[in-house]
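Working notes, beginning with the structure itself.
Not every chain is included here, but those present sit where they belong.
Lettered A and B in written order, each chain numbered from 1.
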Amino acid sequence: MYLYQQKNKNLNSLGRLFRVHLFGESHGECVGLTIDGCPAGLSLSVEDFLPDLERRKGGTKGTTPRKEDDIPRIITGLFEGRTTGAPITILFDNMNTRSADYEKQREIPRPGHADLVAQQKFGGFSDYRGSGHFSGRLTVCLVAAGVIAKKLVGETGIHADIIEIGGETDPDQGLQKALDARDSIGGIIECRVSGLPLGLGEPFFDPVESLLSHAVFAIPAIRGIEFGTGFAAARMFGSEHNDSIQDQSGKTKTNHAGGIVGGITNGNELVFRVAVKPTSSTPAQQESLNRETGNVEAFSIKGRHDLCIALRVPVILEAVTAIVLADLFLLEQQIKRVL
Amino acid sequence: MYLYQQKNKNLNSLGRLFRVHLFGESHGECVGLTIDGCPAGLSLSVEDFLPDLERRKGGTKGTTPRKEDDIPRIITGLFEGRTTGAPITILFDNMNTRSADYEKQREIPRPGHADLVAQQKFGGFSDYRGSGHFSGRLTVCLVAAGVIAKKLVGETGIHADIIEIGGETDPDQGLQKALDARDSIGGIIECRVSGLPLGLGEPFFDPVESLLSHAVFAIPAIRGIEFGTGFAAARMFGSEHNDSIQDQSGKTKTNHAGGIVGGITNGNELVFRVAVKPTSSTPAQQESLNRETGNVEAFSIKGRHDLCIALRVPVILEAVTAIVLADLFLLEQQIKRVL
């Protein structure tokens, strides 16, 4: 019996002082998270989580009909309604699983999914049901961590919005294209953060862009990220792109830099965008290897899936942004008082 | 006398098993790096570094006339021409510095540069000359680390190329626009890596995109990164974007995913692109705050600068890519034999 040691340095942790650990599988008992390093004294209740969890849930047009109650069970780190400084562990039970949908499909690794790489990386021992630990289901944990992180960063306003679905700036229009085509579709989300202090981020290897992009690409289906004018900057002259500094606070006339210079926040609004690919589980017919027959065969995905995963990304994007900022705030000792 | 402790968690380290530490300032005695975790027995000489260092150097059209000899001094970790397993420290002396250029300009924080944020973040104690520790000069250390990393990843072919300057696919044409406008200009670089094994990268927080983007945004002037079809994926249907799997090795018919699914390399070519902003030090006239007068004033940048920093990025992009891959190879024990 061989262990596949060489293929499983699972490192499910993010952050240095505000640290988030994820665990769980889509069709196992639960998914969950531990937050280590959260300050003591923060008031916290199940209710605090519900609005953002609700935003993430499926059920409306274009998102999966699988619905979980998504009630967080806070099993450690809380005492008399406040954080204690000890690790906070939160579980989300999996109740609405239909593993049989996946069993049938086991022999055909789904294009765009981790099926084949997970099977090979972990020597055939990974939990294949519903993508197992690779599942988008784990983003419920990111959202929960984000709720706590948002409390820490206080008055900072973090807002992510859909700015494009399927090339249309009107999300409904873009989604309709997908519904008409009976296919899945991608989109672009923009995140803006106001009220950030000047000085977050570290040269040389921990600029804000590095920290944010590291966290952002942990969200399944993200294919690109750009800050400020981003890719458009590559087509600009320096005199157009440079943001004229107006005063000692760092305020600039324009904000092509998206609030970051030299990897450090400059006191202006933080602005970045991410590209979300179309849901890999499209209802359209596709081709893939059938490992049993060894042939490439046409097939259709079964199971309950989002037509446009981008629709659920905004609250997750806000969450990872808040997680990164909470860690930076703790590093920079910006957290002094929270109501 | 106050210390500005709250504003200087400098974390100049990258990697887990192959670790790179940077140090130094543009106009100090030297810049340098320490590599910790490099396997013993790797043959290494000053000559090994020269080709990539030469590629990075300024001096041709559109790059800075400041030229350093850039001869690496390997002061530790090498014995009888081979690495010993102990940390490798390499210095690059700064010989060609003209600090006076910067002294004059100290009171006007340059737009697009870290001048103001560095000054405020470090309480006025940062070395402002030539951007100090924030300087692009430190990328010479990244290139040096990349030379060693490339040796470790062996037959893996890492190649980065300019695919666009100032919106033109012919770099010369794009550069000519800048020369004509007496302004700086941006560009886009694409990096491709062939020969990668399936299985690099880790769920949930260390997918390959996270690790690469983290490292890539340490390169000054990068404003965006996209993998595979990247931002274009946001406008595609799932049936278009999905790459049909052809065989058990993971080979796909198309490569829209850019060689990564579920955050894990899938055995196909790794492909990503980065956007490089126009050099902040444009020769064109700009406006910025004069901290002495308190007014926003027009001024022109002095000093020796690249018109198009993107021209020097390819070898640096290859270097950080190699650093990330070397770390993943060590984590995955892929390094078995190197000639």
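The rule we apply is simple: contacts are C-beta pairs under 8 Å (C-beta built on N, C-alpha and C of every residue); 3 or more make two chains touch, one makes a residue touch a chain.
Only a predicted model underlies this, so the values are computations on that prediction, with no experimental measurement involved.
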* To do: Report the copy count for the entire assembly; 2 chains are displayed in place.
  => 4
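Heads up, the rule we're going with is that only the chains that are shown with their structure count from here on.
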* Between chain A and chain B, tell me the centre distance in angstrom, where each centre is the average of that chain's C-alpha atoms. => 25
* To do: Mind listing the chain B positions that touch chain A in their complex?
  => 6-7, 9-14, 16, 20, 22, 109, 111-114, 116-118, 120-121, 131, 133-134, 138, 164, 166-167, 178, 181, 183-188, 198-199, 202-207, 209-211, 213-218, 220, 222-248, 250, 252-253, 257-258, 261-266, 275-282, 284-289, 291, 296, 310, 331-334
